[in-house]
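Below is one structure, written out as structure tokens, with a few remarks after it.
All protein chains but one are shown at their positions in the complex.
So, chain A:
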Amino acid sequence: MFFIYKEVNQMVMVKVNDVSMRFLMANDNITSIKEFITAFLKKKLKFREFWALENVNFEVQKGEVLGIIGRNGAGKSTILKIISGILKPTKGEVERYGNIVPMLELGSGFDMDLSGKENVFLNGAILGYSKEFLESKYEEILEFSELGDFIYSPIRNYSSGMLVRLAFSVATVVEPEILIVDEILSVGDENFQRKSKKRMLELMGGGTTVLFVSHSMEQVREMCDHVVWLEGGTVKMFGPTKEVCDAYDISGPDGRRR
């Protein structure tokens, strides 16, 4: 995507304007022509409308860590996908004033037949970094991931812990302007968990804007400046961490919509 850098308000990094997202859900998952034709002939091709998000508004300031909380199905992942440009909202728009890097989930974007080093460059390229940038940061990535000489062997031989360390290193060592984190802080051994948490805190202090989705209220309270509370696709509350988290905790299991 081509981002046009507007110099309206330098402090706002992401502005979500009245975003709504509608999914059309077919009765059956039709993936073949035969199924499509039979469903069409039987006039069974009905869609159920489902609004995952309705009129969502919020903005994220530069250097801020914004937590997004809500129960299952509240639309947290959907709003992240819309912000990073993967999904196009049905209504409304998202203004972005910096490059967005998602923390990739375990293994996605990695090619199992390539070596760790090759994967650093491949994954870095997918995340939008230049070759020069990756070359200058490569040592740092290698050191942080604690992989040593394993970096030259195909990652199909890696343990899951090694993989996630590599993914985390690529995603965070390079200091994106806007980082998207979807529940992946609690990986690796205890040592690495501590280290990655430290790294996240460093990033947040270093002017990176972070969008953070988590079910762990403890983590949210500890790390976030502001919190958006989504419920049933709408913003239930948006404000400073303490206020929103307190309200969320009080609402308890009764606040569940479905």
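One rule holds in what follows: contacts are C-beta pairs under 8 Å (C-beta built on N, C-alpha and C of every residue); 3 or more make two chains touch, one makes a residue touch a chain; residues count from 1.
In the analysis below, contacts and distances are computed from a predicted model.
**Student:** Please identify the absent chain by the protein name in its UniProt record; candidates are "ROK family transcriptional regulator", "Alpha-ketoacid dehydrogenase subunit beta", "Thiol reductant ABC exporter subunit CydC" or "Transport permease protein".
**Tutor:** Per the UniProt record, the undisplayed chain of the complex is "Transport permease protein".
**Student:** Touching the absent chain in the whole complex: find that residue among A:G85, A:G148, A:G161 or A:G207.
**Tutor:** Residue touching the absent chain, from the options given: A:G85.
**Student:** Which of A:E59, A:E95, A:E118 or A:E146 sits in contact with the chain that's absent?
**Tutor:** Only one listed residue reaches the unshown chain, and that is A:E118.
**Student:** In the whole complex, what residues of chain A lie against the chain that is missing from view?
**Tutor:** 1-2, 5, 23, 31-34, 36, 81, 84-88, 100, 102, 104-105, 107-109, 111, 113-114, 118, 121-122, 125-131
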